[in-house]
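Shown next, in structure tokens, is the structure this report addresses.
And now, chain A:
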Amino acid sequence: MAEQKVAAYICQGCGLGDRLDTADLAKIAQKEGKVAFAKEHEFLCNADGVQLIKNDIAEGVTHVVIGACSRRAKTEAFSFPGVHVSRANLREGVIWVRPDSDEHRETTQEMAADYIRMSCAEAKRVNIPAGNPNHGGNKRILVVGGGMSGMTSALEASRAGYQVVLVEKSGELGGWANKLYKRIPFNEPFNGPQDTGVAEMAAAVQADGNITVYTNAVVSKTGGAPGRFAVEINHNGTPVAEEVGAIVQATGFTTYDTAKLPELGGGKSPNVVDQAGLEALMKAANGGAIKRPSDGGEVKNVVFVQCAGQRDDTGTHLPYCSGFCCATSVKQAMYFKDANPDVDTTVLYTDLRMPGNNEDFYRSAQNKGVTFSKGKVKSVEANGNQCKVAFHDLILNDENAAIADADLVVLATGQVPNAGTDIDAWTQAETESNNGQNAEAAQRAQELKVVSVLNLTYRQGPDVPQLKHGFADSHFICFPYETRRTGIYMAGPVRRPMDIAQATEDATGAAMKAIQAVENAAVGRAAHPRSGDLSFPSVRKEGCTQCKRCTVECPFGAIDEDEQRYPLFNEERCRRCGTCMGACPVRVISFENYSIDTVGSQIKSVDMPDEFDEKPRILILACENDAYPALDMAGMNRIEYNPFVRVVPVRCLGSVNLIFITDALNSGYDGVMLMGCKHGDDYQCHFVKGSEIANYRLSKVDDTLKSLNLETERVATYEVAITDIERVPKLINEYAAKIEEIGMNPFKGF
Partner candidate 1 sequence: MANKTYSFYPGCSSQGKASSSNYLTSTNSMCQKLGITLNEVPDWNCCGASIGYGGGGELPRVVLSARNLALSEQHNAGQDMVATCAACWLASREAKERLDHSPEMKADANVALKEAGLEYKGQAQARHMVEVLLEDIGMEALQSGVKKPLKGIKFAGYVGCQTNRPFGIVGESFENPMYLDNMIEAMGAEAVSNYDQKVTCCGGALAFSEPEKSQKQIKDIIESAYDHGADMIVTPCPLCQANVEIYQGEVNKRYGTKFNIPVTYYSQLITVAYGGTAAEAALGGHLVAPAKLADIANK
Partner candidate 2 sequence: MSEMKYHNNFLREVEERVEEGHMVKMCMQCGVCSGSCPFGPHWAHPPQELFMMIRAGKREEVLSSDSMWMCTSCYQCIVRCPRKLPITHIMHGLAYLAKREGKVPKGQPTAQFGQMFWDNLTKTGRVNELKLSLSLYFKDGFGQGIKNAMAMQSVGLGLMKAGRLNPLEILGGHSIKDKSGFQAMLKKAREIEDTRRKLA
């Protein structure tokens, strides 16, 4: 470690001076924490308190321990560039959660003293991250998919001054929009279909010097990491190599196959088409009247069947709603009404979903005479050149309503995303095939692999993980661009069913994130949620037993395997969550500023009373996103909890290595509480599986505890939300009572 100089500062403000013996704390920092020097200050966070620290930094202090308020308070005041700061939470974590009475003064002082010991121990073991030296600096952006979304991402990135490589599978740019005669209007007046503008956009892309376009091209291989993606493109048969810094996947969707809807006439009559089919008819007629496909007869009556094969809860068709099809049917009805008002156009719907200012588009359609009936369509049967649409009219409560003589029936089918391989199914098939023995599984794995879009060489699979119903969407409401493959952003209908207006806005956002990814990769900075963190994981190769647990459990697929099957870290892909560190049975993975040591030393630095003092010790490993803020706010509400707990914030419960548990129990802790966020379907963990993996690992701890004939209650995990301000103190007090019940840890004092 470079000449490291640790200094401690104990604040006496906000009541700390009255409630605690800060001189004693300074002494502990000096003697036990072994810091260079410790100072007290009556108001550390104000101007001259901060200046005091700055002066000491100028004289060589590299690590600062601040015994004051929570790390979440006064963050700007106590942030010193290039210097590590450890915060001992004496205010929200100690005096605000303990009663201000003489009877409790001693245990409160012990609590404070321990937090000082823990912060000093942590500070001493932290190396100031300098950022990974060998990172890629490529700032070009690969856009996969040349539809409106892909082209928008390319143009917007180019307008910000970045080079773009655009790969389009088909022979021409434009995607779904090419199939449209016109599109739903973006803005006022919403009185009719508007030109798609796709031709102009395609021309702009072709003419843009920053954008290299490959049509009839697919991505055959993608390796590397943000800032140094090595991409192999199969351009019309000839391989082309490109290096890019970030990727936007905008591969759009295909329409649901109408042949799967025989009950709605799908595939039964040429006069039953889906919306894409109707657009084709309209383009063929090129503004003139559409003729009946079956016999070229005049079309006098058109019926639009909404939610065809969608919102289906029988499990056969699509369970979701694609959102764009109501407005599209209305637009298509206007094609007929604009050409000839005498044509009857009826839209049969259960919920007409045209949100926002599309309500005006709905009004315009009504004004043009498009009629809307709320009804559940039961069947569409072809008879001769016309179709009979049978439905239950929900307004007039008529079970056997019907339109007997529809010349044309348009099924509003849904969007099926082109998200490539479902890597969960692929991983399942891969493991079942256990390298070739099980032929069926191997075949299945191969079939899944062949549809891959990005063909990532990642150990965890060739494409970005899919969230639900095959869409590769972010699971988070506040963070639509939180992706599980750093530097690879999804845009448009591939991530969620949407119309062109939302897709182009989404594509612009994705371009923004791609640009941000290349800029951060160029300086080795982490992406969201630990934005700006310069640390990166390093492995002590000689200790590694190639058990591959880290490569499997990494939620972001950042770890591949080299030829000797050692873990190969791709720092730029890493989100610095520490799940690999938690997974490693031989504890050889760590970060400069967050390692087995920085956490382990905090646990072991606590002054452990012996079993006769009736002062148990309970370790709390708290996730810094949900549990720790909840504890903080419990302090702000002055809700008291047991004085024998010692809270160690962790980046994610996934980073908790089992050694922390064994160290804690060995060094005399009587109980360990692990507080992470909700896992399962509606998981809340911003590192995706952190709390779930921790929960899985700890389910094994019970056997080891039993083998050491320790009660299983010694270790307990909890799912905690940031709003559980009353619940968390209750959990602590209940747990402390349980520990009191089962008595002290027999290992105490060894």
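Criterion applied: all candidates are chains of the complex that A comes from, given by their letters.
In the analysis below, a contact is a pair of C-beta atoms (placed from the backbone, for glycine too) under 8 Å apart; a residue touches a chain by one contact, two chains touch by 3 or more; residues count from 1.
None of the values given here were measured: they were computed from a predicted structure.
K.L.:
Out of the numbered options 1 or 2, which touches chain A in the complex?
P.N.:
The touching one is 2.
K.L.:
Which part of chain A faces candidate 2 closely enough to touch in the complex?
P.N.:
Against candidate 2, the touching part of chain A is residues 301, 344, 346, 362-363, 366-367, 369, 371-374, 393, 395-396, 401-404.
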